[in-house]
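Let me begin by presenting the structure, written as structure tokens, before commenting on it.
A single protein chain has been omitted; all remaining protein chains appear in their positions.
To keep things simple, chains are lettered A and B as they appear, and every chain counts its residues starting from 1.
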Amino acid sequence: MQGQIVRTEPATELIEGQHTYETVTHKIGSVVLSYRHPRAWYVVTAIAAFFVFVLITSIAWLLLRGVGIWGINQPVGWGFAIINFVWWIGIGHAGTLISAILLLLRQQWRTSINRFAEAMTIFAVMCAGMFPLLHVGRPWVAYWLLPIPNWTGAWPQFRSPLIWDVFAVTTYFTVSLLFWFTGLIPDLATLRDRAKNRLAQVIFGVLAMGWRNSAKHWHRYESAYLLLAGLSTPLVVSVHSIVSLDFAVSLIPGWHTTIFPPYFVAGAIYSGFAMVLTLVIPIRALYKMQDFLTMKHLDWMAKIMLATGLIVFYGYIMEIFTALYSANQYEQYLITNRFFGPYAPFFWALLICNGLIPQVLWSPKVRQNVVLLFIISLIVNVGMWLERFVIVVTSLHRDFLPSSWGMYVPTIWDWGLYLGTIGFFTFMMFLFVRFVPMISIFEMRDLLHQTDRHHAAPATGAAVTPAASTEVTP
Amino acid sequence: MNPVQETYQRFARLSQTALAVGIIALLVSAAGFALAGKTQFFRSYHYAYIVWMCLTLGTFGLTLLHHTVRGSWGLPILRFLEAGAATLPLMLVLFLPVVAGMSELYPWARPEVVQANEHLQHKTGYLNVPFFIVRSAVYFAIWIALATVLRRSSLKQDETGDATLLQQRMNIGAPGLVLFVLTVTFAMIDWVMSLEPLWQSSIYGAWFIVGQGLSAFAFSTTVLLIAARHKPFADVVNPKLTRDLGNLTFAFVILWAYTSFSQFLIMWSANLPEEIVYYVKRNQGGWQYISAALTVLQFFLPFLLLLSSRVKRYAGLLLKVMVFILVMRAVDLFWIIQPAFGLESPRVHWLDITLLAGIGGLWLWWFARHVCAAPLLPRHDPRLQEAWLYEHSASSVA
Partner (left out) sequence: MNVPLHGIIAEFESAEDLLHAAKRAREAGYTQMDAYSPFPIHGLSEAIGFEDHKVPWTVFITGVIGAIAGFSLQYYISVVDYPLNVGGRPFLSWPSFIPVTFETTVLFASFGAFIGMLAFNGLPQPYHPIFNAPRFERASQDRFFLCIEAKDPLFDRTKTRQFLESLGARLVSEVEE
């Protein structure tokens, strides 16, 4: 009985091809250490750089003229700035999820995407942070948000979720950086030891801080890394929950509902995984990383997208049900307005993008089709942006009194800033791929070591007896 | 007698004792029906029923989760989870008194109350007696069908060793989980939230599902650790498993705190009269001490205890924590349900206790019988062997 090991799927799929420690190190490390890069890298970086200029122009014009150049008005005081803020923060969350939660769940498939996903988190949070800072109107006094006794003698107001946001986003950014850098230290040491060029040796040497791969180092390192993962997991949940509280603690119909925190967190992970797929699929082709970013990885990410997408849809159902069940006329009107009001096309589009189309991911064939996965990931990105648009705009544009009703139309500067951040994000991601090992090298070596051991296990299977417990006796 | 048969004997004895306790407690409660009046009886019955139903649904939900994500943590407790889910037909029968007592329990089921309240009249489209019964029937039909199919498939695999059944259960598990979340959400809205028909919260379903998961982890770990001295559980209970189960319970403790606090903070900040009344009721007349106790004893204490790897390594300590969580779950539901009936200060009626014991006795009787009716571990599950193999290969290198 015990000799027959029935495997439903081979365990080798996390690394494909024939690899040794040396080839893994070389394959990943050489991207950083060599000067030659695919032509596509230069093309994409150049296009992204153009949008960085668009971003700079939009910001400069905004600082000169004020937020009046945007489409915001009364009653829609929160336009693109908040929509994009929530969208970007959400995208960042998949990075932390992959690197922290999957580490705690001992999911080995995270290994080859975590570095990449963490970088994504950091750049996405940078993009996100720009929006509220610019939205305050006078970004040069944004430091008033921090609890420093400034010359006005005023303190921030801690009953407001907007202040919680300041703490949540800055903490999130800082902790993500620490987590990312901690993960990088051993790889920086590898690069230091492999670099032939003196300048590279010095730079990587300084950054590696004298890391020497000692067992004592690893012992504390693993403990610190695991603890950082344990801290990041509730942190990531808290960040998007607090973002949701920006809406939920208000009294606006469509915003004030208790499902918002978990529903926003699920939506964040959903859009974040969509963004990871959007980026990973082209980059793995560009740098021929198919051995490390295998179909198994894409399959898992697709499954998580499906699961979180279903939770988001559950959120829609609960929102609609509770509004109808409440017998509150404002709540009920809001639902009618979403389905049939002036912004109804956005709402229906969001239902199709987020709810309907991703259901094809139930099929394993679709999850194995790279092109389809790429298209679905783009659709989900759009859908999640539409979701934030619907939440922000439909709730605000019909105020309690019909005399205060209005419409919201974004201007070219809204679009300039939004597309500019997408350009900035892409620009930073491509710089990251160029200058930092995009896959954690030491973790890949560890994975290689473990899968080798796993291969060997069935051979000795016949002799295996269940490990008896010695320590556990009640 | 071989050691495994001895373990079966223990479960058989549990089943007999539980049945005896259950019948006696129910007989005493029946006397209470005459002594304390039917209103008190139905209120106590409803509370006791929901406590045990939350455990039932929790075990059922974890069965589905286990078949969906295929975590190795679920294998040693799978038979307990399945046996818990197998009590669903019993719980259907025990649901009948709730239906019989509807007009005592639910204000919206009393025509004179509805007539006097315009707000309630707007809700009659959803909150009416026939629709309530139809919905409950649909929930039970879905749950019983899913639980039966999964249990059969799992037992059949033990008999035949057919590994394709594993994939079959996975295919049922994921859509089953979707159905589970939706039906349980609406069941909890119908059975518990509508006790206060003018109040609503959209996180309610998620809040309850998390609480049920917590109950089920605490319960199945408790049973496993009590049985851990005996074969075959002694072979599978090791520090890695207790750490996993401890960590999963830990995660649910945090999720419970998270959902509870989200609901509270949003309502507290908005301070809308129709919403905040829920917390006003539960923070006066002595209920505030229960609120504080829940925060400290169902969150902070288990949180700090389960943070320690020592507690998770020693089964004796972990067992104490799990039993404690189970007790707190009953207190939590008391805090949720009893103020809804208008109980102004926390007083336990003796019927609460006898009915808790009565329904619990029948529940454990049914549970233990189902544990006895199958191999105690899903031995033919290839993953259990893989888990052993992994453990062995890991320790051989270490």
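One rule holds in what follows: contacts are C-beta pairs under 8 Å (C-beta built on N, C-alpha and C of every residue); 3 or more make two chains touch, one makes a residue touch a chain.
Since this is a predicted model, take the numbers as computed values, not measurements.
Check A:S30, A:T174, A:T336 or A:S404 against the missing chain and you find that the one touching it is A:T174. Among A:S30, A:Q107, A:N197 or A:S214, the one in contact with the hidden chain is A:S214.
Residue in contact with the omitted chain (choice from A:S99, A:T190 or A:N337): A:T190.
Mapped onto subunit A, the interface with the missing chain covers residues 20-22, 25, 147, 154-161, 163-164, 167-168, 171, 174-175, 178-179, 181-182, 186, 189-190, 192-194, 209-224, 227-228, 231-232, 234-235, 238, 242, 245, 442-443, 445-446, 449. Even with one chain removed from view, subunit B keeps its contact list with that chain: residues 261, 264-265, 268-269, 271, 394, 397-398.
The criterion applied here is as follows: only the chains that are shown with their structure count from here on.
Work out the mean CA point of subunit A and of subunit B, and you get 34 Å between them. Put simply, subunit B touches subunit A in their complex at residues 119, 122-123, 126, 163, 166-167, 174, 178, 181-182, 185, 189, 200-206, 225-226, 228-229, 234-239, 242, 247, 254, 258-259, 262-263, 265-267, 269-270, 272, 274, 313-316, 319, 382, 385-386, 388-393, 395, 397. In the complex of the two chains, the subunit A residues touching subunit B come out as 2, 5-8, 104, 159, 161, 234, 237, 241, 245, 248-251, 256-262, 310, 314, 317-319, 321-322, 325-328, 362, 453-454, 456-458, 460-461, 464-469, 471-474.
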